[in-house]
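Shown here: the complex without one of its protein chains, the others still in place.
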Amino acid sequence: MARKSWMYAVLEAVQAEMRKDKSMVWLFELTPPVASTPGKPVINLEKEFGRIRVNNTGIDEMWMAGATLGCGLAGVKAVTYIPYQGNGMCFQMIQNHAGKLRHMTGGDAAMPIVFILEMTGQTPGFAGQHSDYEIDTYYAHIPGVKTVIPSTPADAKGMMVSAIRDPNPVVYLYPAGLRDMMEEVPDEQYTTPLDKAAIRTEGSDITIVGSGGGMPEVLKAATQLQGSGMKVETIDLRCFKPMDTETLVKSVQKTKRLLTVDQSYYTLCPGAEVIARVAENVDGARFKRIAFPDAPPPASPEMFLWMRPNADHIVKAASQLVG
Amino acid sequence: MARKSWMYAVLEAVQAEMRKDKSMVWLFELTPPVASTPGKPVINLEKEFGRIRVNNTGIDEMWMAGATLGCGLAGVKAVTYIPYQGNGMCFQMIQNHAGKLRHMTGGDAAMPIVFILEMTGQTPGFAGQHSDYEIDTYYAHIPGVKTVIPSTPADAKGMMVSAIRDPNPVVYLYPAGLRDMMEEVPDEQYTTPLDKAAIRTEGSDITIVGSGGGMPEVLKAATQLQGSGMKVETIDLRCFKPMDTETLVKSVQKTKRLLTVDQSYYTLCPGAEVIARVAENVDGARFKRIAFPDAPPPASPEMFLWMRPNADHIVKAASQLVG
Amino acid sequence: MPETRDISPETQTENPVLSANRRTFLKGLAGAGAAISLTGTLARANGEIGFWAKDLSNDQLIEMYRTILRIRWHERTQADKMLTDPGYRGYNHFYAGQEAVATGVCAALNNKGKFEELDVVYSTHRPSGHAIAKGVDLKKMVAEMDFRATGLNRGYAAEMHISDKSVGFLGADGMIGPGLVMAAGSAFGFRARGSKQVSVVFGGDGTYATPAFHGTLNNAALLKLPFIYVLENNLYHQYAHYSYSCPMKDIADAARTYRIPGVVVDGQDVMQVYNAAREAVERARAGEGPTLIEAKTYRYYNHWGAPGAKAGELGAFGYDPLAITSFRPEREVRAWMTRDPVDISRNTLIRWGVVDQARATAIETAVRAEVADAFDWASRQPLCKPEDGLKNVFVEGSVPARQFG
Partner (left out) sequence: MPETRDISPETQTENPVLSANRRTFLKGLAGAGAAISLTGTLARANGEIGFWAKDLSNDQLIEMYRTILRIRWHERTQADKMLTDPGYRGYNHFYAGQEAVATGVCAALNNKGKFEELDVVYSTHRPSGHAIAKGVDLKKMVAEMDFRATGLNRGYAAEMHISDKSVGFLGADGMIGPGLVMAAGSAFGFRARGSKQVSVVFGGDGTYATPAFHGTLNNAALLKLPFIYVLENNLYHQYAHYSYSCPMKDIADAARTYRIPGVVVDGQDVMQVYNAAREAVERARAGEGPTLIEAKTYRYYNHWGAPGAKAGELGAFGYDPLAITSFRPEREVRAWMTRDPVDISRNTLIRWGVVDQARATAIETAVRAEVADAFDWASRQPLCKPEDGLKNVFVEGSVPARQFG
């Protein structure tokens, strides 16, 4: 147990699995698999496992995803870390191939692979493709790929272990804004399920559902609201596909109020699916959705920060919904 | 006025616009822009406008989309017809570039372009990438692109004229299963709005919302339900982005029952967005969703046809919801 | 029975054929092969091809002939079924005319054993020839193409997407381009595992223009992957001549950019294909990196299905409703049919003294019976259970039905 950053927790998980499985590979592009954390040894996968297994590729994210998939189909465990700039370039390979091949082969294809897709959405000043946070929806719609989005270092490690050990292809979304988050993370390997939402705070007045890069603001808002006496049930979605409908429905059956929070664009954001699932199953509830508007992220911090959902927005919307 | 097929109606629209604008281009891959309909002249854009303007490309859908976008940015109107096999290959170009460039340039970029994306989902016996109907969601989530899906030859023509004349990039989804549909379509050019749903039948008991390739079964079901006395309001969504919330909300305020029907996969299908928008705005309504399961389409017609939403499914679900 | 054809390219060689002087003769034939090849040069990027076929045993040579026949008669039987049996729902992108390519390549691969030792093959939307050559169970393949629950992929795949891990046939997924990348990716995995396996991908002339062409060759070359890209240039992708999308006569020339061998081979002659493939396999196993093999070949049918074909006859001519505005000239099809891979392999075996006419005919008769059996077996197999469509999305369990609301 030690305080570890998100990335340290993830690389620790990967390092242990790569030590066990001598053919497992890691493909990266810009971001060398190196992490350090106070009081722990530096992890450097490239140095430890060599360039045959840990490969720095050219700027070709279709290759990164396709090579990962090809490894999986040939029985070689593979993980690729695709930087946010390339998280759309590899889309077709994951959507049309990784997502369909198991079903299409009648169950023959095993794909013990993980696509770590970095997301941005946290960087005022970059704009366009360099500040967006939209891919959760694209990847969550794909049928044969498990799509998850941890929001804490501890979940990041446990879900990475699960993802590597899972025989299905896993899209592991990594909101880069969480890079600096630190918390106590066990040193040994452990697994965290790839199909369970996490209830972060329990309450009976309102259910607030968020995920990934949005969670810190959700939790901040929950604390504020609790301070003013509201009993807030906060759910960290964690898994988009499959989605943990049961936890969502049970919660709203109790609270009858559902507020979803997304940094993804409003139309067809994950919250739309959350609301739809609950609305099909809970009568008489009230619903509200917070999301990034249906606009690309602008460069100016003044515009961007105003548009990105934050704790203030959540507090006000929750108060309206409950009030 | 004459009976025209879907494709004839579309090419008629394009032909007239290309006659007016001498630099407008059409890029295609497998499907030559040729159509005929009884009693009307054959339309062959390649023959009429020549290969400089009507270009048969190699198997490179990124080029098709990128060239279309490049034309638009340079002030040349362009339309590309991307076959269903390639409708994921061009995704990043549309999502990350066409969808962001206007905003990112502070409003400078005009993109008078249309991406016709063929969809399948109608072909039992093909499987995998050759039978899927999933892209509506992917494209509808993109912010700066108008995404529409006509379901009749008459709408197909009017919306094509609007799409070509629109200075914004338009993703024009074409469900190939509607290829053989024929109806009376005016000969002259006319426009159909790119932001309005169409109420196909009016009623007060239930609202059924569908789109594109799913509409024929929705209308068949509505007829059956009406035959048994149910007052069904049927809405053809037509426009995913921007979505006509007002028509949806007004309808469900009246019916208090909403059934959505999609051929897209369940999780984050367009119906999820429809339900979420309505649930945020109408209290006390009941909701149900019909969609293709979260599974790729299998080849066997026995499996595929059982999974694809049809009129029977709709009739039963509507009866349950109202009953 | 195979068609009688006017001109057999084999008649162009005047050497007397005796199995005793096979080695000498073969050298002569290799020259003749080069002379009649479409490009005038073989393996230009890689010097002379070693004439490996000379070392094959009679059994192996006969097995290659049998494979060619199996592909051919599978096609002809299926085409006839499509043309005459209205209840038959199967279809195919026919491979007839190209049999020597799949056969020659797969004969150079390891197709039996544990999955961790098999060479793997990735295929295309035109997979049945590749599948048969790699060794898939014919009966199960025929059943799969007829949507049967006991088919190769239990009815989930159908023609364009068949696969069979047990023989290293990783499959077809019908898209043009991505398979190249995945195949090179498997080679990346082999290298990481320190295995001697080789990964092969088949692709048409249509694959040249795809963005994946560049990424695949570039990465395979940089990393010296055990990877072979067999580009079957049958002159057309759908209804477009390859000159529409490629500025070169020989696509193999593109290999120069990547500093890897680009080999042009006569795709109608299984021995020449085998030689080129064998050379590439040795290179790959030795850690010397990938090879691009361009096989010049031709398909006898239209792009998809049997339009223009007649039951009982080989090939399709004339109108294809899918072509709309462009057709292949009938004389081009007929000219290519004069250099038929079945004839060439049969005649070679006879001239080499491996089989005589009677034995060759007996082999063909046996293959026809085997194929007929496979169709018969398949037609008696059960159809799929609808609800099985919800299985096999993930390794575990089923996904919920959603079509009922």
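Here the chain labels run A, B and C in written order, and each chain numbers its own residues starting at 1.
Quick note on the criterion: a residue touches a chain if its C-beta (ideal position, glycine included) is under 8 Å from a C-beta of that chain, and two chains touch if they have at least 3 such contacts.
Computed from a prediction, not measured in an experiment: that's the story for all the values here.
For the chain that is not shown, the touched chains among those present are A, B, C, taking the whole complex.
Only one residue from C:Tyr258, C:Phe317, C:Trp352 or C:Phe394 touches the chain missing from this view: C:Tyr258. Residue-wise, the contact with the chain that is not shown comes from A:Phe126, picked out of A:Trp26, A:Phe126 or A:Phe240. In the complete complex, the hidden chain is touched by one of A:Lys4, A:His141, A:Arg200 or A:Lys288, namely A:Lys288. Contact with the chain not shown here comes from a single listed residue; of B:Thr68, B:Ser211, B:Thr234 or B:Ser251, that residue is B:Thr68.
Residues 209-215, 218-219, 221-222, 244-248, 253-254, 256-259 of chain C touch the missing chain (whole complex, contact as defined above).
By the touch definition given at the top, chain A reaches the unshown chain through residues 30-32, 34, 44, 46, 56-60, 62, 85, 89, 125-130, 259, 266, 288-310, 313-314, 316-317, 320-321. Panel shows chain B; residues 22-25, 52-53, 55, 57-58, 60, 62-63, 66-76, 78, 92-93, 96-97, 100-110, 143-144, 146, 167-168, 242 of it touch the chain omitted from the view.
One rule holds for everything that comes next: only the chains that are shown with their structure count from here on.
Of all chains, C has its CA centroid at the greatest distance from the CA centroid of chain A. Of all chains shown, B has the CA centroid lying nearest to the centroid of every protein CA atom. As a whole-number value, the distance joining the C-alpha centres of chain A and chain C reads 42 Å. A straight line joining the Cα centres of chain A and chain B is 30 Å long.
Each chain gets one centre point, the mean of its Cα atoms, and the points for chain B and chain C are 38 Å apart.
Shown for chain C are the residues that touch two or more other chains, namely 153, 155-157, 161, 173, 175, 211, 393, 399.
Shared contact sites, meaning residues of chain B that touch two or more other chains, fall at 89, 127-129, 288-289, 293-296, 298-299.
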